[in-house]
Structures are given as C-alpha cells and as structure tokens.
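Dropping a structure here in structure tokens format, bear with me for questions.
Just one protein chain is left out here, and the rest sit where they should.
As written, the chains take the letters A, B and C, and residue 1 is the first residue of each chain.
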Amino acid sequence: MGKGRMEAFSDGVLAIIITIMVLEMKVPHGAELSALRPILPVFLSYVLSFIYLGIYWNNHHHLLHTCRRVTGPILWANLHLLFWLSLFPFATGWMGENEIAVVPAALYGVVLFLAAVAYYILQRAIIASEGPDSVLARAVGRDWKGKLSPVLYLIAIGATLVSPWISEAIYVLAALIWLVPDRRIERVLREPA
Amino acid sequence: MGKGRMEAFSDGVLAIIITIMVLEMKVPHGAELSALRPILPVFLSYVLSFIYLGIYWNNHHHLLHTCRRVTGPILWANLHLLFWLSLFPFATGWMGENEIAVVPAALYGVVLFLAAVAYYILQRAIIASEGPDSVLARAVGRDWKGKLSPVLYLIAIGATLVSPWISEAIYVLAALIWLVPDRRIERVLREPA
Amino acid sequence: MGKGRMEAFSDGVLAIIITIMVLEMKVPHGAELSALRPILPVFLSYVLSFIYLGIYWNNHHHLLHTCRRVTGPILWANLHLLFWLSLFPFATGWMGENEIAVVPAALYGVVLFLAAVAYYILQRAIIASEGPDSVLARAVGRDWKGKLSPVLYLIAIGATLVSPWISEAIYVLAALIWLVPDRRIERVLREPA
Partner (left out) sequence: MGKGRMEAFSDGVLAIIITIMVLEMKVPHGAELSALRPILPVFLSYVLSFIYLGIYWNNHHHLLHTCRRVTGPILWANLHLLFWLSLFPFATGWMGENEIAVVPAALYGVVLFLAAVAYYILQRAIIASEGPDSVLARAVGRDWKGKLSPVLYLIAIGATLVSPWISEAIYVLAALIWLVPDRRIERVLREPA
C-alpha cells in the first residue's frame, strides 16, 4: 500500500471535516446584528475546533513523513484516528449551541482525549513498523506535548463539574501549546544518526 | 485513462461519504447526558458503516493495485460501486434513527448486498481486462470472504423477519471477517508466476 | 498553471457534487416500507443525475487529456462548467421532491442545457489554445453526440408543457447515448497525423 494514497485520503477526510463543521453554524432567521448573538458561542467553538484540526493535519503530516511503509495496523490506526476526528463537527456543534453547558463541554473533552489516544496508537504502530532506532522513535522520546495533552483533556473533563469555562480555558491552553509547529522531528532529522 | 485519476476520484468520493455520514447524527436540543440517549443507535450504526467503508477503501486499493489499464467497463463498474456506497449515509441514518427497526435493518442489508455485488462486478471487469492468468484472477480463486459476505447479507436480510438484532449481529460478524486485511493478493504476488 | 492542479480541483468538486446530492434524500420519519414510497422519485432522480455526473467526469477527463497548457480562458471556462454542475443537487432535489412536476422537470433540463453549453465553451477554449490542427479539433469535428444533446435538452424542456414524463424519457435517452464511452478522441489519436 503506497503512503501517497493514505496521505491523500487523510487529507480529503480532514479537509471535509474542517469545512463541514461550519455547516453547524446555521444561518439565523433575523437580519439584525442581534440575530448573530446566539451564533457567537458556535462561532468560537468553531474557531477552536478549526485550530485543533489544523494542528492534527500539521502533526499528521510530520508523523507520516517518518513512515516509509504502510502496514495493516498503520492503516487501521489511521482510520481510527480519522474516526474520532470526524466527531469534531458533532461535538463542536453541541457545545456551541448550548452556550458551553456542562455535559457538552465534557463530551468535547472526551472526543479530544480519544483523538489524542488514537494519535498515540498511530505513532506506536509506525514505530513498531519502523523499529526502535527510527527517527520517529527517537523524536517521541522527548515528546512532552504528546504526553501532557491527554492529561490536560482529562483535567478539563473533570473541571466541567466546577465550571465548563475552566474546561474551555484548558482546551484553549492545550491548543496554544501545540500551535508552535512540532520541531522535534525536524531537529532529530538534522542530528547525526 | 490514467489509473491515478480514477483512484483519486474514488478516494475523494469515499472520503466524502465517510464524513458526510456523521451529519446524520443531528446535534440534540437538550444539553443533558440523557439528550445523547436517542443518538446512541445512530452512533453505533455510524461506527459500523465507518468500518465497512474503511474495509471497502482498503480492499478497493488492493484491487486497483492489480489493474494496469482502465477500460470503459472498469470505469463504469467503479462508478457503479461508488453509487451503492453513496447510499450508506441514507441507510445508516434510517437504521439508526429508528432504533434498528425491521425494514431499515433490511434496507441496510440490501445496500450492503448490492455494494458487494458491485464490487464483484468491478473485480470481473478488471479480470476481463487483465486476463485469466493475471495476479487478480489467481487471487480471487480462493476468495472465500468475497463469496461468503453476500450470502451473510442475504441471511441477515431474511433474519430481520425474526429479529433485526440477529441481522445486526450478522452485519458485525461480516465486518469482523473483513477487518483482517486482504493478504491474498499480496501472497500471490510473492509466489513465483 | 499546471494541468494537474486543475484536474485535481475539478475531480474534488465533481466528487463532492455527486456525493452531496444524496443528502437531498432525507431520511424518512416512519420505519415502514411505505415510508420509502415518497423517496422513490427522489431516488430515481438521484440515479439519473449520478449517471450524468459520471458521464461529465468521464468526458472531462478525455477532454483535458488533449489539453497541454492551461490558459486563463480555459481555467474560467472550467470553473463555469463546474458552476452549472454544482446546481445538479438543487435541480435533482426539486424535481424528485415534487414527483416530476412541470416546472422542476423544465428547470432540470435548463441546468442540463447550460452545463452542455459550458462544456462546449470549454472545448472551444481548449481548441483556441491548442490550434485548429490539434487532436481535439479533429475529434470534435465528428462530435454528433455533443451537437445532439443540447437539442434533446431543449426539446425536453418544451415537452414539459405536454407531460414532464416525456421530458424524463428524453433525459434518460440522452444519458444512454453518452453512456457509451467517448472513443472519438482515442480513435483520432491512433490515426496517422
């Protein structure tokens, strides 16, 4: 199985997810500025999810860059990741339409957490195929972001019991940490082997 | 006609089908956990269909790998397969929203069956073009999965008269059989011709 | 401008149009077989439009095959064609949901006619760029299908005044004429120049 077709398929699915999300932002009935008011939380949720999907697309590209051969486990780990990412429009829409209520904010965190787990599994599947001395294996050894994020999501899920706004703040924080492009792999690539 | 463009178009359609399905999972009105309850069967149907489409994408790739030249019949057999796959979101949504009722569960089986038939026709069109001594012709000779699946779908359609839950169990079983990646073609490729 | 990116963009738009159409087939509320009855005309309209878009995708590929350089006019003629094709889901849905009423059947013909005109303009733009001695210029000289189709669409639009079912029969006929893959270009390509 060529890596190219798996990349192209993942790009297609990610492009569709990121664009379909905006469909949850239903055109309001009135034509006044106040008609936009109930859409504001949906819009902000959309911005957050757009950034998260941009981060995933970016990291996914760096990850596949280190993968030379697509095996069965890699292929299914990739589809598994795309599955959880495909739930972003639903989770985003539910959170936005309920003005950041408790359960929707928690569900959003659950989807973030399971997508992070799926990303981790995909990473493991590639390392299993490429070997413990591969570029990726050495790069993820210092992957503090990949280890911190799922913990942050779990804290945010728990924090919804206090206030869903704390959870939102944690989701924004976790996104900001990732916004800096992942230079770990690039750095190791430049090191002498 | 280059194979590349047919692969790219099929990938695009499959990526859209797999992502659009999630739009059938309508954002619920309430914000409590109980509001998610009616969505559960839609979600489970979505998981099942996501796996089926993943299987088709995977097998489709292996199939086209054995095809060196795209003829008119292959092109239309491919579009015919994409047509039945495009009905997955409708069949999945109807089954999920009616909590696995009799007729929707049967219709789901009909779509699965017709997609399997379309896949078989595509396989035949490629063998007709590649010749009876081709890699594919030898590989499908032992294709017990491809022969068993349509039979299972027909049994499941009939079983809806007893209980749609038996049908669901058969759909899950048929998917599990396919989840193991198709190594037949790879095996024959490694054999001396 | 590379031809590859224009092909990829056209493939993407066509793949989305062909898949989005199925969203017009709304999941019915009941779970009985009779609940599918009102969907039947929508389904049949969907089948017809799916075939038409398949024909356009196929012919579009053959057309671009003869085009070596993408000029400004070709690029905009291509976007113009995609515009009319993007109205297929709307025209199909309106025709299907009104059980083939007079005005929707006529509008469907208008969209078919304008897409055919747009295809003709794209053909002219490519010939203007490739020259009167190009493969395409010689191939379209005998293009009786390309000349007959718009006439058939106009007749069908007029026939809605008698009965929209006559129009439907003409739409089906025009599709059947095209279903045979376009071998004109291939034939000329094999002739000595």
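As a working rule, contacts are C-beta pairs under 8 Å (C-beta built on N, C-alpha and C of every residue); 3 or more make two chains touch, one makes a residue touch a chain.
Just so we're clear, the structure is a prediction, and the values are computed from it rather than from any experiment.
Note that the absent chain touches A, C when the full complex is taken as a whole. Seen across the whole complex, the unshown chain contacts subunit A at 7-8, 11-12, 14-16, 18-20, 22-23, 25, 27-28, 31-33, 35-36, 47, 50, 54, 57-58, 61-62, 179-181. Contact between subunit C and the unshown chain involves residues 1, 5, 8-9, 12-13, 16-17, 20, 23-24, 72, 75-76, 79, 82-83, 86-87, 89-90, 93-94, 97-98, 101-104, 107.
We take it that only the chains that are shown with their structure count from here on.
Taken as a contact graph, with one node per protein chain and an edge wherever two chains touch, the assembly forms an open path, each chain linked only to its neighbours along a line.
Taking only C-alpha atoms, you rotate subunit B by 90 degrees to land it on subunit C; that is to the nearest 5.
Counting the residue numbers that touch the partner chain, subunit A and subunit B have less than half of them in common.
With centres computed from CA atoms alone, B is the chain lying nearest the middle of all the protein shown. Chain centres here are Cα averages; for subunit A and subunit C they lie 38 Å apart.
For subunit B, residues that reach two or more other chains under the stated contact definition are 8, 12, 16, 20, 23.
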